[in-house]
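The other protein chains are all here in position, but one chain of the complex has been omitted.
For reference, chains read A and B in written order, and residue numbers begin at 1 within each chain.
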Amino acid sequence: MAHAHTVKRHTGIMDWLTTVDHKKIGILYMLAGGIFFLVGGLEAILIRLQLMYPQSEVVSAQTYNELITMHGTTMIFLAAMPMLFGFMNAVIPLQIGARDVAYPFVNALGFWTFFFGGLLLNISFFVGTVPDAGWTMYAPLSGTTHTEHFGTDYYVIGLQIAGIGTLIGGINFLVTIINMRAPGMTFMRMPMFTWATFITSALILFAFPALTVGLAALMFDRLFNGNFFDPSAGGNVVLWEHIFWIFGHPEVYILILPAFGIISEVVSTFSRKRLFGYSSMVFATILIGFLGFMVWAHHMFTTGLGPIANALFSVATMLIAVPTGIKIFNWLFTLWGGSIKFTVANLFAIGFIPTFVMGGVTGVMLSVAPADYQYHDSYFVVAHFHYVIVGGLIMGIFAGLHYWWPKMFGRMLSEKLGLWTFWTFYIGFHLTFFVQHFLGLLGMPRRIWQYLDGMGLNELNFISTIGALLMGVGTILLVINIIITNSKPKTASNDPWEDGRTLEWTIPSPAPEYNFAQTPLVRAYDAWWEEKMEGNTKMTPVEPIGPIHMPSPSILPFFMGLGLFIAGFGFMYAREFGTVSLVIGIAGLAITFICMGLRSWIDDHGFHIEEEEILKDQGVKA
Amino acid sequence: MAAANGHNSAGRSDVKTSRPEGSKKHVIAFVFSILLTFISFALVMAGEINTDFVYIMLVVLAIIQVFVQMAFWMHMKDKGHGFAIIGILTGVIVVFTCVIMALFWTTW
Partner (left out) sequence: MSSHSHVEGQLPHEPERATLEGRNKITGFWLFLGGETVLFGTLFAAYLTLRGQIMDGPTPDHLFSFLLVAIATALLLTSSLTSVFALQSMHRHDVKALLGWLIVTVILGAAFLGLEIYEFNHYVHEGHKFSTSAFSTSFYTLVGFHGAHVAFGLLWAILIMLQLKNRGLNTTTAPKVYLFGMYWHFIDVVWVFIFTVVYLMGRVG
């Protein structure tokens, strides 16, 4: 069945701008997320430098507020989530034996909307009006009465655009996992990272619309004289908190569940042992996801919801510790009795476990509502969430980077440099954040620009800053590792760790454009490991080698993102520049909608990769 | 084609009747919806009924109508809609939590 489609293959930068290939999109996410991670890290260093000594003036108070706001916003939305999406894109289709995600075009669109949203947000630095009301943007501080300048608008519009990308990404992975698993891969044979992605995507689907509404409401209040959060017109400021945290709490589970998935993969691979208690791991992940929607008001214990509400949310929050604990014990039992290889990936994973537990137990402390009246808005909270996000999520990401780097790039990151990265980052991390628990207990509030001398806070703040600098060194070492590795030849084998358990290790490194020359038959959990244990050197294919249909690349996702970017600026400045700005906003939307129409109207026939090319690839790897 | 092979989901015969516009049950669902709507309007327009009762009945009638529309017009009672049901149900549960909290918060 030969179709005479002209093969549309771009090269160079056009290749990257038009790609709909999940592997390339994964790399784009990693790159953009990595750059934003460095930006957020720089913001963090500046914050810590300001707090190194009492009553410092390293930066002005206004700049400090901007730094803390952008640090949180950038790290969560523009660094952590994109890097996780990078892994999901790079790995999920490979782990389930598929050739791409369900919607390759929409996948690219998700990346470009994230990119333009993040760009918009950071352009605020160059314009001089930076978001400064905290990453949580509480009303009424975020309204026009108290924040007249455009900083908040950059936040609202930037996140709204980036949020669209996340939402469609979530739907993409859900459908991919539901509909496109290889034959034989039942749900209970999926790798843990796939399960984690699945539940995370469900959380994204149901949490992000709440953020959409909250941001829209704040935007309407600011741009169109709305009254959602204006008490003088009957609005309610606590309503913002409810809406924000109904999104915000599931958001932190969106951050951590994929990391849990990575830890499961890394720990079991480098213990040469099947993950202990797979079914309970799956069940625990689902339970954590579900309970994550039931606890949002634990961020609001001090807003006067009353003792009954506080009690209910306290108990629900404590409950989440149970399935999380199950996961911790399962990882420990996987390691126990295993043949452990202390690769850098595994070091990050093993380092994750006690660190995350520490973050988790301070979480249980915070969940006790009466106690929270003391902890709330103090450095104790800051310590808690950095332990789980940095000590948890970021360590998980670093583990995943080292683990999957060969599959993504065909090269192994240097283990030696990796060791240095691990130890500097890990020690730096604990130095930075362990002392912050005590700062909180000593009464140091969050988000303060300066603290007075003689309050007993000097030494701990100093140590915390030294730790932060050490983390900076660790990060720089990682960047150096990446740069050096990039210049080495691509010599990684299919299964470079030699103990690969899952399907991604059955194909070349980096994966060929079509992923699998022949879709594999899955006969068990840890599908590849099972085949290896039976003495097979490759997976059994379910189809003969034949031409493979691929989706066409397209420049439309880029333009759709650009259209939203332009629209964002247009609408945002309408309250200062009037009709002209509004027209620009509408023009931007028109670009986006026209591209949508074009996409609908013009059928994508795709192109084929022919048998000869596939056989050639196979021949090269004897 | 080397793409993963799927097959059609089990065929539903929704083209059962002699009417050119398909099964009666869709039209019945429509009539039922109109009826439920009419009852809701009537309850409010009548004016003299206990307000708490009216509020509850309105919600109940709305939920019934939604069930009717989703089961018949969106085929949710038919095979092959497992994930659809899970998807919508999860959304409903999340919404239910938010709405209950909103009511609790404002009326307690």
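Everything that follows uses one rule, which is that a residue touches a chain if its C-beta (ideal position, glycine included) is under 8 Å from a C-beta of that chain, and two chains touch if they have at least 3 such contacts.
The structure presented is a predicted model; accordingly, all values stated were derived computationally and were not measured.
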Per the touch definition above, residue among A:Asn227, A:Asn494, A:Ser581 or A:Gln618 touching the missing chain
A:Asn227
Hidden-chain contact residue, picked from the options A:Ile27, A:Ala80, A:Met550 or A:Ala567
A:Met550
Missing-chain contacts on chain B, rising order, are 1, 3-4, 6, 8-9, 11, 14-15, 20-23, 26-27, 30, 33-34, 37, 40-41, 43-45, 47, 51, 54-55, 58-59, 61-62, 65-66, 69-70, 73-74, 81, 83-84, 87-88, 90-92, 94-96, 98-99, 101-103, 105-106
Contact residues on chain A toward the hidden chain run 3, 99-100, 102-103, 167, 171-172, 174-175, 178-180, 205-210, 212-214, 216-217, 220-221, 224-228, 230, 233-236, 239, 242-243, 246, 548-551, 597, 600-601, 603-606
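Please note the rule applied: only the chains that are shown with their structure count from here on.
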In whole angstrom, the CA-centroid distance of chain A from chain B equals 35
Write out the stretch or stretches of chain A touching chain B in their complex.
1, 98-99, 178-180, 182-183, 202, 205-206, 210, 242, 246, 293-294, 297, 305-306, 309, 518-519, 543, 545-549
Touch list for chain B against partner chain A, complex
1-4, 6, 83, 87, 90-91, 93-94, 97-98, 101-102, 104-105, 108
